[in-house]
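What follows is a single structure, written as structure tokens, with notes after it.
One protein chain is absent from this view; the other protein chains keep their places.
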Amino acid sequence: MRLLNYNLFGESHGKAIGVVIRGVPPGIEVREGELTAELERRKGIRRFATKRKEEDRPVILSGVFRGHTTGTPIAVVVENRDVESSYYEEIKDTPRPGHGDYPARIKYFGYNDYRGGGHLSGRLTVGIVVAGYFAKKILERFGIEVRAYIKRIGPVEARELSVEEVFSSENPYCPDEEAFGEMREVMEDARKSGDSVGGIVEAVARNVPAGLGGPYEEDIEADLASAFFRIPAVKGVEFGLGFRFGELRGSEANDPFIIRNGKVVTETNNHGGFLGGMTTGMPIVARVVIKPTPSIYLPQRTVNIGEMREEWIRLRGRFDSCIVPKALPVVEGAMAIVLADHLLRRMAWVGFENAR
Amino acid sequence: MRLLNYNLFGESHGKAIGVVIRGVPPGIEVREGELTAELERRKGIRRFATKRKEEDRPVILSGVFRGHTTGTPIAVVVENRDVESSYYEEIKDTPRPGHGDYPARIKYFGYNDYRGGGHLSGRLTVGIVVAGYFAKKILERFGIEVRAYIKRIGPVEARELSVEEVFSSENPYCPDEEAFGEMREVMEDARKSGDSVGGIVEAVARNVPAGLGGPYEEDIEADLASAFFRIPAVKGVEFGLGFRFGELRGSEANDPFIIRNGKVVTETNNHGGFLGGMTTGMPIVARVVIKPTPSIYLPQRTVNIGEMREEWIRLRGRFDSCIVPKALPVVEGAMAIVLADHLLRRMAWVGFENAR
Amino acid sequence: MRLLNYNLFGESHGKAIGVVIRGVPPGIEVREGELTAELERRKGIRRFATKRKEEDRPVILSGVFRGHTTGTPIAVVVENRDVESSYYEEIKDTPRPGHGDYPARIKYFGYNDYRGGGHLSGRLTVGIVVAGYFAKKILERFGIEVRAYIKRIGPVEARELSVEEVFSSENPYCPDEEAFGEMREVMEDARKSGDSVGGIVEAVARNVPAGLGGPYEEDIEADLASAFFRIPAVKGVEFGLGFRFGELRGSEANDPFIIRNGKVVTETNNHGGFLGGMTTGMPIVARVVIKPTPSIYLPQRTVNIGEMREEWIRLRGRFDSCIVPKALPVVEGAMAIVLADHLLRRMAWVGFENAR
Partner (left out) sequence: MRLLNYNLFGESHGKAIGVVIRGVPPGIEVREGELTAELERRKGIRRFATKRKEEDRPVILSGVFRGHTTGTPIAVVVENRDVESSYYEEIKDTPRPGHGDYPARIKYFGYNDYRGGGHLSGRLTVGIVVAGYFAKKILERFGIEVRAYIKRIGPVEARELSVEEVFSSENPYCPDEEAFGEMREVMEDARKSGDSVGGIVEAVARNVPAGLGGPYEEDIEADLASAFFRIPAVKGVEFGLGFRFGELRGSEANDPFIIRNGKVVTETNNHGGFLGGMTTGMPIVARVVIKPTPSIYLPQRTVNIGEMREEWIRLRGRFDSCIVPKALPVVEGAMAIVLADHLLRRMAWVGFENAR
């Protein structure tokens, strides 16, 4: 049913990773500088990110002609360089705790490329950012904007922020500068102790028209959740008040409808932009929890599967101490893709209705 | 890519609601009594549920022959009776706060059946329970079990429960009898004050083999989240520690691999059964928040869309004061469908591997 | 990628057969009389069709409200009556030549409902006609028309007919009255000798805009072929000159572009409306071969699978001597569904392009 699709391919230590995006309409202006800038964001905050000198130079193989999308599949490839795989040979029989090594070995009957996590690597999210770039361009034509920021790092949570504050902030990570200062300290602490730390990303979209999505099968909230959960390390997704709804009464939870500037809106936005699986025209507010990246320098217990005995491992390599900053453009990309897809679908019906 | 699918149809006050399930393998014994019993569970706790005398008599139209599934599409229909629609004519221009009335009106250009929520009605979840019944039968052949219980109602949360406690409990709603007593009081309070109350459902699955799902596109965690979010009123989904991961360090979050009874398992189950989008063989633990049902007897503010003016409405009719108990078989059904689908897919590869 | 879908369910001798159609836009006026009339056509020419007093009374269970489509799934059910199954018990171990009995037994591990062909029955095409009814309504809004007629019965072929002749003919079976007279004789001969006879249906569509479909994955010719082949007894599909292209040179096959009434058209229509997997704006011309219905009264050789020995069977029951007349609304329905789906998809891009 989707009109906009993407498929990722590649392994962390293979020749290249990439993405094929299908369904992007023709005539969208593409600027490679913008695309590179988006990918640059995915590297996160240098201090807390892996030192891999990923150049992440995206090469557009197809679907763009003379600076515009053509309407045909867009393939974008990023070569893997600066790859050092020998260490992964050492640990291939000892699955890293918190990583997908163990189930992958079973799923792929031992044939998977285990180096750097192979196809499970977070590096594949480059493709989501690339697809998100095109999706944002689709949304842009309708004035729809998407923005993600860090809501929490470990114990530090940003204060409640208005949608306007989120979109007008110049801090690329968190509009609450004070909280962000503390978040940096938490990340620094984790880094110093050879550990990592988790966090929460909040993603907001504005100017989304009412009526996207639908009940059950067409539920756009479900499609967004699905897209978010496909990002590695995501372990929870909520919209609006989210899990706090479980503590509330209906009289506290329901958002009254009112008229503002001649438009039907809700006075509050507990629902986070969705009712009945559909957008209401109110801002979309989603929260996504990112578990602490499992690669840490501390000794951990695991099992040597070849020899079936328990042992300790101590990982070596270049690890992020916090992947939450990196996740921002990925979360935005995932959101933009779903919104753009539903927007395109919506236009089919609007076109039909207008043809009366 | 799915091998097991279902599609819901119907409106709350139309002729019937139903479901078509495709991909159920042949030869599964079907007992109508069992199916009716599952649907009976969906009525929740009589005291806190609508008084609609839904008989919910499922009629199997196809796909079952001489007491066994045939392998062809299974259509199950439930007639709508005891329906009183006149009230909905009164309020059709005043969208009920917290319901999907308003975005539905826009999406469907005013052509939708607004009576009782139409196709958005929670009544459609009957179809999920029916599909879930067949999915559980598929899982049963592999010893896989699924069970959902109430984790929270308003301020009351059940204590931490072991997987064994969950499966061995005879209380159909919550294994923590003490907490359940308090939950009943909270629901009773809500009922008495003409209000409603939200809650959290925890769903657990055991004996799920490792290696179902996969990274990114094949992510089974994402497929489960997607299925859960398609249930009306769900506003958040998390697995394992879920949102608490945002507060933790990697050294606290990672589950060590150990050997128990000659099998690789994790010592703790923070990951809730999934790593890298795949099952690990550990029990699956998912939590789903259900917002308080928006239909309440208290006066609420809304907008008369026909006349574009704000007004107060006071809903009449038969409302649940808490839909969380009703949600249990629906959440189980949604989970069972996704697990059974991935299990069937998995068997394709296993069959291929074994054909060497 | 499809925006318009249908799923069939039911068995020939089960409780009911039916269809669920998803993606029909809201606001289409539905007249049950029209729908019944379409289904009436599917009964073919009484003399050459089964005597089963199929009333085929379609009951719309959902998706239509106050005479208009709502935009939600449309479920339509037809009860099975006048069913006599005892004979099928006798022959359940002796697969009927030319029928799917044998592979069905293997596919479904013996659990399928074999009575009257079960889910394989041509009776299921009622659902295609129903879905086709809604699809034609979508096309109607854009002035697109679809019409199928009998091109051949056994040795008799209708003469070359212009698109105008096809659409203006009042003969519901074949615009070439003379040929149709001979076709009747061929069908009568087959009937008298207890045999059946095959034929070819030609389906034509006009006023289809250029630019529907696309290369490879989006190929509308392929989607049409796929839809046609899903109709039982179809063993070949061709467009435009079809198999005659194999005998030609490029200079004979290519259609020159010319300008007529200020529009780009082709002078000839060898291509049958498609170039590069896309519509050209020229009339669509498709031909579909229908094999003679395998149920005949003559003795035939088969195998008793239970006892694994060869034997002769002589079928009893009510058989069509020619199903080609019956196939006309089914072929039209299949074509209309694919065209309407691609038209809806097209509107998404047109809406996006117009939003500049």
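Note that the chains take the letters A, B and C in the order they are written out, and that residue 1 is the start of every chain.
Note that a residue touches a chain if its C-beta (ideal position, glycine included) is under 8 Å from a C-beta of that chain, and two chains touch if they have at least 3 such contacts.
This structure is a prediction, so every number in the text was calculated from the model and none was measured.
Only one of the listed residues, A:38, A:56 or A:113, touches the absent chain: A:113.
The chain not shown here touches chain A at positions 7-11, 14-18, 20, 22, 26-27, 59-63, 65, 68-75, 77, 107-113, 118-119. Residues of chain B in contact with the chain left out of this view: 1-3, 5, 22-23, 25-27, 71-72, 138, 141-142, 215, 217, 344-345, 347-353, 355-356.
Interface with the hidden chain, as seen from chain C, comprises residues 7-8, 95, 97-104, 106-107, 109, 117, 119-120, 124, 152-155, 190, 195-200, 210-217, 219, 221-223, 225-230, 232, 235-243, 245-259, 262, 264, 266-267, 271-272, 275-281, 287, 289-296, 298, 300-303, 305, 308-310, 349, 353.
Basically, only the chains that are shown with their structure count from here on.
Homomeric contact chain B/chain C is classed as same-residue, with over half of its interface positions used by both copies. Our note on geometry: chain A versus chain B, Cα centroid distance of 26 Å, whole angstroms.
Centroid to centroid, with C-alpha atoms defining each point, chain B and chain C lie 38 Å apart.
Listed for chain C are residues 22, 26-27, 71-73, each touching two or more other chains.
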